[in-house]
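Of the protein chains in this complex, one is absent; all others appear in place.
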Amino acid sequence: MNDKIKILETFENQYPNRDYRIIHTAPEFTSLCPKTGQPDFATMILEYIPDKLCIELKSYKFYLNSYRNDGIYFESVTNKILDDLVKVCKPREMKVTAKFNVRGGISSMVIAEYKKQK
Amino acid sequence: MNDKIKILETFENQYPNRDYRIIHTAPEFTSLCPKTGQPDFATMILEYIPDKLCIELKSYKFYLNSYRNDGIYFESVTNKILDDLVKVCKPREMKVTAKFNVRGGISSMVIAEYKKQK
Amino acid sequence: MNDKIKILETFENQYPNRDYRIIHTAPEFTSLCPKTGQPDFATMILEYIPDKLCIELKSYKFYLNSYRNDGIYFESVTNKILDDLVKVCKPREMKVTAKFNVRGGISSMVIAEYKKQK
Amino acid sequence: MNDKIKILETFENQYPNRDYRIIHTAPEFTSLCPKTGQPDFATMILEYIPDKLCIELKSYKFYLNSYRNDGIYFESVTNKILDDLVKVCKPREMKVTAKFNVRGGISSMVIAEYKKQK
Amino acid sequence: MNDKIKILETFENQYPNRDYRIIHTAPEFTSLCPKTGQPDFATMILEYIPDKLCIELKSYKFYLNSYRNDGIYFESVTNKILDDLVKVCKPREMKVTAKFNVRGGISSMVIAEYKKQK
Amino acid sequence: MNDKIKILETFENQYPNRDYRIIHTAPEFTSLCPKTGQPDFATMILEYIPDKLCIELKSYKFYLNSYRNDGIYFESVTNKILDDLVKVCKPREMKVTAKFNVRGGISSMVIAEYKKQK
Amino acid sequence: MNDKIKILETFENQYPNRDYRIIHTAPEFTSLCPKTGQPDFATMILEYIPDKLCIELKSYKFYLNSYRNDGIYFESVTNKILDDLVKVCKPREMKVTAKFNVRGGISSMVIAEYKKQK
Amino acid sequence: MNDKIKILETFENQYPNRDYRIIHTAPEFTSLCPKTGQPDFATMILEYIPDKLCIELKSYKFYLNSYRNDGIYFESVTNKILDDLVKVCKPREMKVTAKFNVRGGISSMVIAEYKKQK
Amino acid sequence: MNDKIKILETFENQYPNRDYRIIHTAPEFTSLCPKTGQPDFATMILEYIPDKLCIELKSYKFYLNSYRNDGIYFESVTNKILDDLVKVCKPREMKVTAKFNVRGGISSMVIAEYKKQK
Partner (left out) sequence: MNDKIKILETFENQYPNRDYRIIHTAPEFTSLCPKTGQPDFATMILEYIPDKLCIELKSYKFYLNSYRNDGIYFESVTNKILDDLVKVCKPREMKVTAKFNVRGGISSMVIAEYKKQK
């Protein structure tokens, strides 16, 4: 799972003087439950203020798809995606919201945020 | 009703350095009205920032199910669930929102919050 | 489970000369899964054309509540409720639609109908 | 309750050669439960094909309002409204649909229809 | 009000060999109540199968707008619009559905239809 | 109308050390227009932080029902309900939101709040 | 258009010691486009905290209706309504939100606010 | 515009012994108004029962995109799409429903159908 | 892909004398596009009237999950699922509806039906 980060590509932010916000909503995230091996499904919402780099959308899609057959917990996958994206694109701010489908009658959401220290 | 808390299990938070938020929405909570013995139904929304421990989802589900045949008031069950969860998982912040179905033409909601003292 | 039918009460239909339709929607049905013992939840929709008798609403509610701690399958509970209600109220037509909540990522519906033979 | 029908007024149908349909939806119907004295609330939907007469809308509103402090059952009020309106306006077809609010966790609907014999 | 029909224009149907359906939904119809002089508002839905002529959309819009300051009843305006459109475009089938906003707590709908005799 | 307040009952708050929030939504409020005598309908939303006392739900329902045949203005009824409830239950904070149905094409909402002085 | 303000009536605020909020939502506003003469439609939302006077609802409705055949721009009508209402009722705070229907594929909203200087 | 049909590709139906239904909903259709040159927008819904051939999805998308800068009327584009698709894929049944966005306050829908003669 | 059918299990229908309907809605179906290898997502709706056998829900879930890493076309997967289920459970009637997510701006639906010959 450590090589996933290599899938992510970036491009140069053309408007670095302005703090603007980019939001990508991906309702087709799927991975496996590490306990049962059964598939989990989530909507992944990525929101960030770019600094010098923007995340290339197609590579982000392939990055998300790469979790398809990995067993990973709700809390871990959300925090790992945030860590990977921060490492690659070094944003001013970034938030990952993962909304997981109902499991055992309960739906879950995990929200993790990053702010660049000034 | 005092033994319910033993049902709850926790696991170690893998990202203790980050304040992140976990939300579990359980639309299938049911207990009994202590006056009439008739069933009450609610959606229980648990939102918290974990410190060292996270609440294990399956044990939380069994914990909620354990109220199925208990007679307990709206205000009490909401506050008790918050107390039990705080005791077990010692979060940085926690909020329990209980949305009860219509009874006598009135729907009710109880919202209780906890913040760790610094 | 055989005595449930005794809970049901009827009252005399005041408009027997007209074919009219009565629909009761009960979104708070709950029983147990006979395999796992875990709670199941459903919306029960009863639709019928009364003949000489109507189903008394409060007794119907108590009848539905009586399944609360019974282990019973989706297909069985829907057909049994139809059988019991037909036996007690002898309607011209009756339909029971049970919409079960998501289990294992799949929601289920069972629809059973009865028509009096002329 | 027998004098209610006098509240209803009609006016002459200007297009008697065409079968056309008129639908009035009144979401503010309220009466009392004859058992408990507690208020009941419903949406009353009247649909008809006029023959020589149309129902005057304001008088229909006053007619519905006249049930405000009457104790009357779901099945009775629906059938009585149909009977009264048929008597006064002699339509080619008429249907009364009453959708009652949740009581004891169950919402109810009663649908009664009339067709002129040819 | 008799000259309204002159506002309507038509154009030749390019596909007269096929029975196809055209639906125009106009949510901004307004006229005046002939009793009180207060404005009425409706959504007008026109559905028809053209024969040799189609209704020109802009002229239809002006035709509907021409009722803005006319006092006219719900039942009359619906039937008159159907009559005018049938006269001008001689369709194979046509239906006018008028959904009027709430007045005195009651919303109304009038539905009138025409079928060419074969 | 002055005796209405006697209908309201309270019970002791079991969690007085915590500021928690109780919300009761009653969509079946009805009174009369003091000018026309015609019925008005509203959804009443009560939100409060209890101090030593909570409002007993059934008595609150009877209190709301007691307005059924009173002629009273939108602004007055909202403020009076707030005054009565504050007098009886002495909350830390309380808000009454009244959402009235469409009258003359306009829907209205009145929001009144109380905060205990420290 | 200058005499419109005379249509507006007020009544004395019975609860001047409390800052409370009144909201009137009127989804049936219509005027004319000053360029094309074609009708415009909007929902007008008035929100205010009364001081000594409240706006009488029926006169407000007539005031809005008086724009029916006036040609006036989106920005002007919103600001003028705010000016007129402030002049007549001298509120502590007032906001007018006008949501105009789609024109040329674009829907527009204008929001103007007033706060009394202390 | 006559060469558009060449864009469409088909593939062999693998289940020709069964009458089954395929529906493609394309909410991003755009062309130009032949009168004003302004863009029109529609959702195109294609529903068909294949015979020996199915329509290849990507070529269908390119076919729809090819109208982007063509001036063509609502009625014509709907019928032409049906004609082209029938010619290319020779289905047992086919229906094209085009839902056009609001123009001048009116939204339009055109529905054209084809059935193979037996 | 030929062994998938072995995953499916059945149980005996307890109410074979009545034609009743079972509907399972599975919004988490995913497979791969055989051309691009990219994931496809669909909601699978199975509706059937059982004869002697019912489909066991958990085995049906595993059966659907088994397509997770298979490359298969929309039309094929829908028809194959119907064929497999018919073979295993021999129903009186069965329908499979597959609603695929947007791909290239177009969402697709495939509906296949089976009826037992009498």
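The first chain written gets the first letter, and so on, giving A, B, C, D, E, F, G, H and I; residue counts start at 1 in each chain.
Note that a contact is a pair of C-beta atoms (placed from the backbone, for glycine too) under 8 Å apart; a residue touches a chain by one contact, two chains touch by 3 or more.
Note that the structure is a prediction, hence the values are computed from the model and not measured.
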item: Residue of I:I7, I:V86 or I:V102 touching the missing chain in the full complex; value: I:V102
item: Missing-chain contacts mapped onto chain G; value: 74-76, 78-79, 103-114
item: Touch residues of chain A, complete complex, unshown partner; value: 13-15, 18-28, 54, 57-58, 60-61
item: Chain H residues touching the omitted chain (full complex); value: 27-28, 30, 38-39, 41, 65, 68-69, 101
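As a convention for this text, only the chains that are shown with their structure count from here on.
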item: Separation of chain I from chain F in steps, with touching chains one step apart; value: 3
item: Neighbouring chains shared between chain E and chain F, ordered by label; value: D, G
item: Chain at maximum distance from chain I, centres defined as averaged CA atoms; value: G
item: Pair joined by more contacting C-beta pairs (B-D or E-G); value: E-G
item: Whole-Å gap between the CA centroids of chain B and chain G; value: 46
item: For chain A paired with chain H, centre-to-centre distance based on mean C-alpha positions, whole Å; value: 37
item: Touching two or more other chains - residue numbers and ranges from chain I; value: 27-28
